[in-house]
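Beneath this line is the structure, given in structure tokens, with notes to follow.
Excluded from the complex is one protein chain; the other protein chains are retained at their positions.
Every chain is named by a letter (A and B) in the order it is written, and numbering of its residues begins at 1.
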Amino acid sequence: MNLQVLAQVNSFLAALVLLTAFAMLSQRKINSLVTLFAWQGLFLSINTAVVGFVASKHHLYISSLLTLSIKVILLPYILHVLVVRLKIRKEVETIVNIPTTMLIGIALVIFSYHLTAPVREMSTLITRSTLAVALATVMIGLLMMITRKHAVTQIIGFLAMENGLFFAATSATYGMPLVVELGVALDVLIAAFIFGIFFFHISTTFDSLSVEQMESLREDN
Amino acid sequence: MKALTLIFIEILQAIVVIALAPAFAGWVDVLKCWTQGRTSAGVMQPYRNIAKLFVKDVVIADNASWIFRFTPYLVFGSAVVVGSVVPIISMNLFLAPSADIIVVIAIFATARFFMALAGMDIGTAFGGMGASREMMVASLTEPAILMAIFTVSLAGRSTSLLHIARAFASGALVLRPSIVFAGIAFVLVVIAETGRIPVDNPSTHLELTMIHEAMILEYSGRHLALIEWGAMIRFFLFVTLGIACFLPWGIAVTDNAGDIATSVFLMVIKLGIAGAVLVLIETGLAKMRLFRLTEFLGAAFLMATLGVIAFFILE
Partner (left out) sequence: MILLGLIITPFVAALILAFIGDRRFAPAINIFCSFLTLMAAVALAIEVYNHGPIIAGGKFFFVDAFSVYLSVLTAFVSMTTAVFSRGYMQREREHGRVGHVRMRFYHAMFQMFMFAMLLCLLTNNIGVLWISMELATLSTVLLVSLYRTPNAIEAAWKYFILCGVGIAQALFGTVLLYFAAEKVIGEGGEALLWTNLIGVSGSLEPTVLSLAFVFLVVGYGTKVGLVPLHNWLPDAHSEGPTPISAVLSGLLLNIALYALVRCKVLVDGSTHTHYAGNIMMGFGIVSIVVASFSILRQKDIKRMFSYSSIEHMGIATFAFGLGGSIATFGALLHMLMHSLTKSSIFFTVGHACQMHRTQEIARIKGLFKGDPFVGWSLILGAMAIAGMPPFGVFTSEFLILTATIKDVPLLAPFILIGLGVAFAGLLRKVQYMVSGDVASYFEPIKTARAPVVFHMALVLVLAFYIPDFLNKWFQAAVELLK
């Protein structure tokens, strides 16, 4: 395959990552949210492998496999089990309505595009244009965490941010050194372990996983 | 001589559009019946409906103004005008250079505006309700469709349909995220614009859920026939517009009779497939609550905007 086609595949996958980010932002059902998250991880993993192939950076294959196993298989599985175990069926409530969040999301994409302009201009990599998408994914993950009241959605937002960061590393520099990638993956795993414990604590203490009830610690009390 | 040929093709296309539109609508109905396990009335049913309406008398309310009488002609006329400028069977049309995509959308919008006025003209409750709903839908679809079209015109470097179709048809087949997004947005918008499920149900008889049908409740006879026919042409045109923008391969570039024949043949196949896709969407979804529409069309707008953004970021 020639480089041109691969570059197109790369940007197409980037577009799909962005699309899944927005789809997650618009999704109300937690189950679908988990599925979307897995899709995002899958696109990311394929993209990493493609970039690894284009740049002939073999450690990216390892990162790709790591993403595949952790973010596509393991984490969605854990989340799914938790959702079933904790009997979460209610639709997610949002603080800001969905169309508005979408508009904010679009604004964030444009913002990221401008923010990454200096990097794009300096970079010579074929993946340079996807950095804006990566930052946008981070921002949208952040937005999701802010505008959703449910603990599981907040976690998915957090993990989506992590996806975006991983993507950023791939597109800006063809991946961080392996030791860092592994360390970050380890941190994500520990975080997964911790939020798993948390879900149980929250649901037993508050009777539901809605973060709304958690507002006793405020300044105006 | 050259000009004459062009005019001839022009007229040919207009006739094809006017004549084929009910057949396309019929095809979609047939497919829909099949997927739902019903026996269909055949592809020709819309022609029979129109013919039947034309022989019936027109009944007009006493308080109807000229707008009410004038609108059916305007709706039909505007559809025919658009039908003769969009490159459907050939890119070499006499009027094709004037087929700016924004103008096309504006012509449709004019027809819709008069339709809404006519809906309110009599002063019945359903007419007014339909008009207000239609305007709500319009206010949401128009930004989305313009965004989708901007994406396409950015890629084609022109807002002229002709240039876009030419640029695409001659360019290599490339994977462009922006066009894919714009394409998806366009499909969503077409569904809303032409009043299909999940936005509106074209065959509904329940007044409370009507949008388009509510506006034309007071029409009868040839007026209704013209409006229905106009709506069919409009549906047909939106699909062909999509084809011209996103799948222009195969539309004749020369005036050669053979080319045009191939073009017509390919067009029929593409339309058949497009109809099938629309039907799949229609049968796969339930009609939405009216207030969910904002989200549906918001998604369309989002897709289109993502298309524009992807164009700048990724291409």
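Just so it is clear, a residue touches a chain if its C-beta (ideal position, glycine included) is under 8 Å from a C-beta of that chain, and two chains touch if they have at least 3 such contacts.
Please read all numbers here as calculations on a predicted model, not as lab measurements.
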Within the entire complex, the undisplayed chain is in contact with A
Those residues of chain A that touch the unshown chain are 115, 118-119, 122-123, 135, 138, 142, 145, 151, 154, 158, 161-162, 165, 168-169, 172-174, 176-180, 183-184, 186-187, 190-191, 194-195, 197-198, 201-202, 205-206, 211, 214-217, 219
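Basically, only the chains that are shown with their structure count from here on.
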Between chain A and chain B, the Cα-mean centres are separated in Å by 38
The chain A residues in contact with chain B across the complex are 5, 8-9, 11-12, 14-16, 18-19, 22, 26, 98-99, 102, 105-106, 109-110, 113, 129-130, 132-133
In the complex, chain B touches chain A at residues 174-178, 180-181, 294-295, 298-299, 302, 305-306, 309-310, 312-315
